[in-house]
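Report on the structure given below.
Left out: one protein chain. Kept in place: all the others.
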Amino acid sequence: MATLAPDRPTVAARLRRAGGRAVTGAALPALLASLVVGAIVLLTAGTNPITGYEALVRGVLLDTNLPYLAAAFAPILGMAVSFAIPLRMGEFNLGGDGQLVLGGITAAAVAMAIPSWGLAGFGVAAVAGAAAAALWAALAVPLARYGRVPVIISTLLLGFPAVSFASYLARYPLTDKGTGIPQTPRLPDAMHLPALPVSAYVNLGLVVAVLVLAAYWVVDARTGTGLQLRTLGANLRFGQYVGIDVGRRATGALAASGAVAGLTGALIVAGPPYRFIDGALVTPGYTFTGVTVALIASGRPAGLLAGSVLFTALQVGGTGMERDVGIPRQLTAIIQASVVITFVLIVAVRAYRSRTRAGAR
Amino acid sequence: ATGCSSSSDSGASGDKPLIVVITPNPVGVNEFLKLSVEGSKAAAKAQDADVKVYESTDPTSISQNLQAAIDLKPKLIVTISFSFDDLMKTAPVDNPDQQFLQVDSCPENPAKNLTCARFKEYEAVYLAGVEAGLLTKKNAIGAVAALDSPFIHRWTDPFGEGAKSVNPKTTFSPLFVGGNNPFSDPARANAQADTLAQKGVDYVMAAASAGNTGVFQAAKAGGFFAFGVDVNQCGEAPGVVVDNATKRVDVAIENAVKAVFDGKPGGVTEYGLKENGVGLTGLEDDAASSGCVITQHPDVLAKVKEVRDQIVSGKLVVKDPAAA
Amino acid sequence: MNVFTLGFVAAVLIALAPVLLAALGGALCARAGVFNIGLEGQMLLGCFTAVAVSAKTGSALLGVLAAVGAGVLTALVLAIGAIRLRADPIVLAIGTNLLAVGLTGFLLRSVLGTSGTYSSPDLAGLTRLGDTWVGSIPVLGDVFRSSSWIVVLSLLAVPALGFFLARHPAGLRLRGIGENPDAARSLGVRVSRYQQTAILVAGALCGLAGAQLALGNVQLFSEQMTAGRGWVAVVAVMLGRGRPWLVLAACVVFGAAEAFGFRLQGLGLPQQATDAAPYVITLIALLLTSAVSRRNPVPAGGTR
C-alpha cells in the first residue's frame, strides 16, 4: 500500500502547515486586500471601483439574483465536499469533472427509463448516478494497489474518458433527436426537483447539498471513521500501524467522494433546464472552484461552507458586475485570482509570524 | 482605453428604448456572436435605441441574465442560439408584455411575443462544397470543426455532399477538434488540418471558431486551401482562403428588430440562400475586393451560381444535418 | 494505413514541444521538492507576451525573450510566496493560473485592441527550419520541416537537464534538496535559493513553451489557447517522476496518442473516443510499466 500516495508526506505536510487559527483569522484581511487589488484593477480599466463593487454587491444581493447564488452554490459546495473527503486522508481526487458528469448522465439515463415514477423515480436515478460515479472514483484504489498508479494521477486520467463517454451518450444513444444539440430529452415534469418557494432555481438540490456537508461535518468530527481518515492523512504508516485498514478507508473515501460528485451532477440535471446537456456540467468550472475552496479550507467543514459562499458570491456577483457596469469578465477572473493569492499569502505570513513568535526557525 | 467593448453605451438611461442582447457564451472568440452584437448595435442605431449586451458563461448564468433582462423591462430582449430554446418556451408566456427575439433557433409553436430568425447555413456550406468539389485536384477534401454535435454537422456534412454532387470521386474526411477547449484551440486545429493534408486532402472547411486561424496557417504552410465561416475570413490568410460560408446574422437581427419596433412582432423567419441570409463571399457583389481565392476561378463561380439558383428556386433541397 | 510516416513524427514533435518544455520545468521543480502546477498560467502569459511583443516590434526573437521574461515574472509569485513565505504552492499556483486567464484576456483588449483571437500580418512567427539549411538534410529535414529552433531546443533540453542533474554540482544539490531538504540545510546548502531558482527556471521554460505555441505551432493569440497543455505537462512530470528522459517518454506517449487519435477519427471513430484516447493510453502505459518494474524489482532497502 505504500504506493497508494507516494506524494503524501509533502502534500499532507503542506496542508498542515496552514494551521487552523491562521486560516480563519486570515479570511477577513485577505478579502480586504483582494478588494484593494480589485479596486486597482478596476481603476486601470477606467471604472470607478465604488461603482464596480456596488454592482458586485448588487449582483449578489439583488433579490432577483439571490436564487442564482443559491443555484450555483449547491454544486460548488457539493464539489468542495467531494474533494475534501479524500483530502482528509491525504489523497487528491482530481477526477471530479468525470464523476460529476457520470452522475448526471446516469441519472438522466435512468430517469428516461422510468419516466412515470415521479420524484421517487428521480431519487432512484440520483442514487444510480451517485453509485456510478462512486464506482468510477473507487477504481483508483485497485489501480493504486495493484497497478502502482498514485490516486492523484489515476483519478485525473480517469476523469477525461468519463467526460468523453458522457458526451458520447448525449450525442448518440441518449440524444434528444431533432434539437441539434447533444443533450438528453427533458426530464418529465414530475421529476423536476421541487422548488423552494423562492424560485425555480432554489430547489431541493440546495437542501441536499447542505445535508451532505452536514453529514461530512459529523463524520469528520464525531466518528471513528473521521478520526481514522485524519490519522491516515497525518501519517499513513502510523495509521497502518494502529490497525487502520488503509485499503478499505481509501476505497470508502474515494467512493464517497465520487458519490457526492455524482449526486451533485444528478441534482444539476434535475434543475432547470431539466436535462443533461453536453458540457453544461463541466464548463461552469464547479469542480475547479470546489477544489480551490477545499484546498483553501484544508478540508475543514466550516471552511468549506464559508469558502463556497465566498466563491459563489464572487462568481455570481461578477456576472452581475459585468452585466450592469460593463466590466469585462476577465476582470472578474482577475479579482477572483487575487482573492485566492492574497488569501494564501496572508495565511502564510500569519503562520510564519506565529512560528517566529514561538521561536521556531 | 477602457477595454470594455463587450457592452457599450452602458448606463445610458435617457428616454431611448432599450434592447438587451444575451449571448449563450462569452463573445470572445466567436465570430458569429461578434457579428450578432454588431448587428444589434446597428439595428439599435437605426431605431434610435440603446443596447446592452449580457454575456453568459453557462446555463445558470444564461437564466440569470435573462431574468435580469426581464426585470429591466426593455423594449426587446434578443437571445442568441439554441441554448435559449427551453427558456423561450416559458419566458414569453410568463411575460406576455415583453417582446423577445430569438436568433438562430426557435422553440416549437413560439408565443405571440416571440420573434424568431433561423438560418440555413447548410445551404451555403453546400455551395462551398460545390466549389471544393470543382477545385480539388486530389479528389480529397476535409473539414476541421469544433465539436461533433449535430448542429455543427451543418458545417461539415453538406460540404462533403456539395463536393460529391459535382465530383462523385471526392472523398470527404471531417475532423473535430474536441479536447479541453474545442472552440479556442488553434494549435490543435492546426495539427488536425496538417493531419488532413498528410492524408492528401487539398481543400478544408474550417469551422473551428477560434481554431480557424490555426487551420488557415496550416494551409498556408502546407500549400492547401481552406474555407472560412460566418464572416469574410479571406483577409486573415491571403491566398489561402477560398471562400466563406457566411451567415448574415446582422441582417437578420436588423430585420427582426425593425419588425418589432414597427409593431409587427412574432413569427419565424428562415434565412437561407433565398432570403440572402446565408451565402458565399464569392457570390456577393463586391466579391472582387474580398481577397478570396475563388475570385480567380470565375468558371467555378458560374457553376456555383447555377447551383445556388437551383436551391433558391427550390429545385434542389439541401438536407439539414441537425434535423436528423 | 501506415500512420508512422515521417509526417506523423514531425506532427508529434511540434505538438509535443510546448508540453515538453513546460514539463521539463515542472520536472526541475519536482526534483527540488516543489510541486509546481502553475505551468498552465505561465505558459498562457508566455503565449500572450510573445504575440504582443512580436506584433509590436516585428521581431519573433524579441517576442520569445519577452515571453521568457513573462514566464519568470509569473513564476516569481510562486517562488516568493511558496518558498520565502511558505504559502501553499498548490493554492498559489491555482491563483496564478486564474490570474493568467484574466490578465491575458484583459490585456488582449487593452494592448492588442481585440477580443477572442489576435492574428495579424505584423506578427512575426518563428522561422520554420524547413526554410533554412536544415530543410536540405535528408531525413532530418523532413522531420523538422515545420519545426522552429525552439522545438529542437526542447529536445536538446532533455539530455541537458539530465546531464545537469547528474553531473553538475547544483544538480546534485537539487536532487538532494528534493529528497531531504533538512539534510541539505544541515550541510549549509541554501535550500530555498535552489528551490526558488528551480521555480524561476521553470517559469522561463514555460514562457518559452508559450512562445513556441503562439509563434511556432501557430502565429496568433487566442484566449485560453493553452487549452490544458500545462496540465498535461503536470501529468507528464508525475508520470516521469521528475526524470527528464521519463518525462520525455510520457510526453511522447501522450503526444503520439493524440496525433494517432486524429488519424483514427479520420477512420470514423467518434471524436469523443479520440478525445479520451491519450488519457486511456497513458493509463495503460503506466499500468504496463508498473507490471514490468514489478517483475524486475529494484533493490528497495532502507525505504522509509
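Which chain is which? They are A, B and C, in the order written, and residues in each are numbered from 1.
Throughout what follows, a contact is a pair of C-beta atoms (placed from the backbone, for glycine too) under 8 Å apart; a residue touches a chain by one contact, two chains touch by 3 or more.
Rule of thumb we're sticking to: contacts and distances are computed from a predicted model.
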Using the UniProt record as the reference, specify the protein name of the hidden chain from among "Inner-membrane translocator", "ABC-type sugar (Aldose) transport system, ATPase component", "ABC transporter ATP-binding protein" or "Na+/H+ antiporter subunit C". "ABC transporter ATP-binding protein"
In the full assembly, spell out which visible chains the left-out chain is touching. A, C
Quick one: say which of C:L172, C:A249 or C:V280 touches the chain that got left out. C:L172
Hidden-chain contact residue, picked from the options A:N65, A:S167, A:S199 or A:T231: A:T231
Omitted-chain footprint on chain A covers residues 12-13, 16, 222-224, 226-228, 230-231, 234-235, 237-245, 357-361
In the full complex, chain C touches the hidden chain through residues 167-169, 171-173, 175-176, 179-180, 182-190, 193, 299-304
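Criterion: only the chains that are shown with their structure count from here on.
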Line, ring, star, complete or other: which one describes how these chains touch? complete
Approximately how many whole Å separate the CA-defined centres of chain B and chain C? 35
Note the residues in chain A that touch 2 or more other chains, in rising order. 45, 171, 328-329
Touching two or more other chains - residues of chain C: 105-106, 109-110, 270, 272, 275
Chain C partner, complex, touching residues on chain B are 1, 3, 5-6, 27-30, 34, 147-148, 173, 175-176, 178-181, 184-188, 190-192, 194-196, 198-199, 210-211, 213-214, 217, 221, 236
Chain B residues touching chain A in their complex are 1-8, 10-11, 26, 52, 54-55, 57-61, 63-65, 67-68, 71, 82-83, 85-87, 105, 147-151, 154, 322-324
Which residues, counting only chain A, touch chain B once they are in their complex? 45-47, 64-65, 68, 71-72, 171, 175, 177-182, 186, 201, 272-275, 277-278, 280, 283-284, 316, 319-320, 322-329
